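Shown below is the structure under consideration.
Just one protein chain is left out here, and the rest sit where they should.
Order of writing sets the labels: A, B and C. Residues in every chain begin at 1.
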Amino acid sequence: MNIGIIGIGRIGKIHLINCLSHFRQVNVTAVMNPSLGGQEFARSLGVTSASADAREILENPDIDAVLICSATDSHAEYVEAAARAGKAIFCEKPLDLSLDRVRRTLDIVKEYRVPLMLAFNQRFDPNFADVRQRIQSGMIGDIRSLHIISRDPGPPPISYIKKSGGMLMDMTIHDFDMARFQMDCEVTQVFAQGSSVVSPAIAKAGDIDFATVMLTFENGATALIENCREAAYGYDQRLEVFGSKGMIRTENPLKTTNSFSGNEGTLHARNLGFFMDRYAESYRLELKAFFDALQNNERMPATGDDGLKAMEIAAAAHKSIQENRPIML
Amino acid sequence: MNIGIIGIGRIGKIHLINCLSHFRQVNVTAVMNPSLGGQEFARSLGVTSASADAREILENPDIDAVLICSATDSHAEYVEAAARAGKAIFCEKPLDLSLDRVRRTLDIVKEYRVPLMLAFNQRFDPNFADVRQRIQSGMIGDIRSLHIISRDPGPPPISYIKKSGGMLMDMTIHDFDMARFQMDCEVTQVFAQGSSVVSPAIAKAGDIDFATVMLTFENGATALIENCREAAYGYDQRLEVFGSKGMIRTENPLKTTNSFSGNEGTLHARNLGFFMDRYAESYRLELKAFFDALQNNERMPATGDDGLKAMEIAAAAHKSIQENRPIML
Amino acid sequence: MNIGIIGIGRIGKIHLINCLSHFRQVNVTAVMNPSLGGQEFARSLGVTSASADAREILENPDIDAVLICSATDSHAEYVEAAARAGKAIFCEKPLDLSLDRVRRTLDIVKEYRVPLMLAFNQRFDPNFADVRQRIQSGMIGDIRSLHIISRDPGPPPISYIKKSGGMLMDMTIHDFDMARFQMDCEVTQVFAQGSSVVSPAIAKAGDIDFATVMLTFENGATALIENCREAAYGYDQRLEVFGSKGMIRTENPLKTTNSFSGNEGTLHARNLGFFMDRYAESYRLELKAFFDALQNNERMPATGDDGLKAMEIAAAAHKSIQENRPIML
Partner (left out) sequence: MNIGIIGIGRIGKIHLINCLSHFRQVNVTAVMNPSLGGQEFARSLGVTSASADAREILENPDIDAVLICSATDSHAEYVEAAARAGKAIFCEKPLDLSLDRVRRTLDIVKEYRVPLMLAFNQRFDPNFADVRQRIQSGMIGDIRSLHIISRDPGPPPISYIKKSGGMLMDMTIHDFDMARFQMDCEVTQVFAQGSSVVSPAIAKAGDIDFATVMLTFENGATALIENCREAAYGYDQRLEVFGSKGMIRTENPLKTTNSFSGNEGTLHARNLGFFMDRYAESYRLELKAFFDALQNNERMPATGDDGLKAMEIAAAAHKSIQENRPIML
């Protein structure tokens, strides 16, 4: 399988290295990056064709699939172009910050009948994937509730905040997708509260940095989500599902399994640093899932519609905060 | 200090035994119980005066304080009588199921200026008390959120449900009080969802058996509470506070500290059985707090007003579920 | 059942309170204590007969059983007197520091055919008792090894050390008994190393404060024991059994179930303070076992022979350290 990668930034580099190290049936035929840095990075790893022109990928008939890892505001455009070129598509989330544009882009993808996977990498985290598998096996019976706590170690720069679409669309969206993924059904109502408790600069930029959300699902279950842009003790990503037959909890992976017992008590290690460490394996496994689905001609394990649904929940949560009332979906 | 105990049922017996075993400065002068069983239980422990007539306690000038452990619908009446008799009062919660009656009773208590402690025993659980102490010490900085999960091992009989005032007033009320206790400020808004997922008989009796509540507090923080009348894995009482400087979590005490590692993984023991085990120490410590406050002439650590506030939150939560909207307080 | 208690010191007080609080079928008829303090303590709890003369207990025909909680060097004498008086006997360990005297005392107990329980309280700790029950159930298959770590929070006063019979006879003896209790068979060989790492004063008094012991058992399994008179992080009492089908581990009970996550990692509470807290329940349960065995006319769950065997292991360990070689039993 020949692939091209559009965008060799932070996440594009991860995918490139994973392709080279772990998927030897996959050949990285060409990469595109607007600036020289990304091109040179790819060349140093033996990718001979590296340019600033995406057409060298999109118009190359040998290339079967495209990984789109460029800036968010170019995702929709490249997805549409790749669809028109008949390529299978793996795209970083979100497709676009505008719901309308996302719907239009998905229409085009459907028209050209190309496979599209949206990179909800947390679905492929071995812990979270194991939770879903156990739920599906009936181990906890009927789901009654889901709790997700998701806290970043610290806020991103204000420049990032301003282009992010807001915390709900940028950060909580992972939890909205995770909740749908675990519940395996749709949200019917959203109630949310949001505030700025971390940084006045974020409030000044018109965004929130703390949110709590209560989602009601078709199956009658409730999901309680808390999000914060900062946690003094580091990256915190936990999930807990409670059902009629039991409960499953996911704890944070730690830096080491060591503890020190001293006068104050017993001290365990900090959580793994941030998403690059915490989700390293999920980045590899989501690519594997993409390549496997392509090879076996199976349904993509995270689709454009999944992205759309999560965005709709985020939009409803935003409205709920604005109007201080539950929003139906 | 001479005390009388009104009501020698399940909880009255616990208090009686604790008085005899742990508070030797306290003399149980008389007990009252409507039926013979409770009277005989007290006599077998050496309490000579045991009758079915509360006046033997209320009219005995030697008795300084009264523990009211009778049926809920008699609490207000006994509290009022004890106030009029000038006794210090320790009363099981709730004072009454009617907010109006509670307000009237508290007015009488104030009129007669007797000390009244309402038995929110969970405040005295060493784990939860330690959490509050750490919050007050500034250890976690400004509180951002509080998560409480409270699940019973199984539902009570329908006969109990019918007289309970409903799950919010009977069970969640502990969590409303706990949230106020930890936050150390008042609730401004309540949003709740409730359903019946455990037992159709509970639904038929007009009650819910599962609820999720989002409380907003004066300090800007949010509390997320989940309650269920049943948990397949046993009694579950957890709390987690997140602040600007860190997080405190309370896990469930277990039956043993043993684990078994076998082919399936490592199995740890079940949680302690139910509130009689889980909160055994809190029952002793709340009595100690009552006696200490009396002796030192200090403010009671849980007052009638605390009971009233928790009931007002429960009433607002009920209304929120009925009208599917947030309710201001 | 009428009982007398000889010796109202630290441990005698615990037994007295437990008798009064938890065993209402048991009547504490009389207590003996050489000094007034213990006598007054007993009187304040309603024990009317309290004197400095043990004959008031031993010659009272109404008394069925005697708890011997006096100084170690009087145990053998009182046990022999109680045996001659036909009383059932519960005696704190050890019977005596001299193996010869212990054997003579046990001969007298056998001659008079009175029941004798030796107070190896750790056998009745719910965690350790649960371990044994699981081993007996076959859960871990054939035992391969047992690891015991037993560390005190700090050393006792030198005056205590000097009368203690040495660390092996005073402290490690609990672990020798625990190993026999779990293995359910006898030790065939002892190899030990001992040193003084905690306190030069202990070395000067001719004792060790740190020891490691390797025991070989009849069933082919090995026990590894470590003992230290001091641990900077507090009282540490752990046990781990490994068998052909799995492993059971006992962790230390902690002061609270709370943890604090901050910049350094996650800090859990210290272990329970010392044996008075850690083994509080075992003191109650060993008395229950004694009274139950008496009432049901059953074999005592910890016998004088158990005490003798543990002392023989301690003596062999001492010899092993002296001669730096394994000692057969």
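Definition applied: a contact is a pair of C-beta atoms (placed from the backbone, for glycine too) under 8 Å apart; a residue touches a chain by one contact, two chains touch by 3 or more.
Every value quoted in this text rests on a predicted model; they were computed, and no experiment measured them.
**Student:** Hey, which of A:84, A:101 or A:134 is the one touching the hidden chain?
**Tutor:** In the full complex, the listed residue that touches the missing chain is A:134.
**Student:** For the full complex, which residue in A:154, A:220 or A:246 touches the chain that was left out?
**Tutor:** Checking each option in A:154, A:220 or A:246, the one touching the absent chain turns out to be A:246.
**Student:** Using the touch definition up top, pick the residue from C:29, C:164 or C:222 that touches the left-out chain.
**Tutor:** Of these options, the touching residue for the absent chain is C:222.
**Student:** Looking beyond the chains shown, say which of B:45, B:99, B:269 or B:315 touches the absent one.
**Tutor:** B:269
**Student:** By the contact criterion defined above, which parts of subunit A meet the unshown chain? Give residue numbers in ascending order.
**Tutor:** 17, 20-21, 24, 44-45, 126-127, 130-131, 134, 139-140, 245-253, 255-263
**Student:** Mind listing the subunit C residues that contact the chain we can't see here?
**Tutor:** Where subunit C meets the chain not shown: residues 141-142, 144-145, 147, 149, 151, 191, 193, 195, 197, 210, 212, 214, 216, 220, 222, 224, 226, 228, 230-233, 236, 242, 244-247, 324-326.
**Student:** Tell me, which residues in subunit B touch the chain that this view leaves out?
**Tutor:** 232-233, 254, 261-270
Throughout what follows, only the chains that are shown with their structure count from here on.
**Student:** Quick check: how many Å separate the C-alpha centres of subunit A and subunit B?
**Tutor:** 43
**Student:** Just how far, in Å, is the C-alpha centre of subunit C from the one of subunit A?
**Tutor:** 58
**Student:** Could you put a whole-Å number on the gap between the CA centroids of subunit B and subunit C?
**Tutor:** The separation of the two C-alpha centroids amounts to 39 Å.
**Student:** Would you give the residues of subunit C that are in contact with at least 2 other chains, written as numbers and ranges?
**Tutor:** Those would be 261-263.
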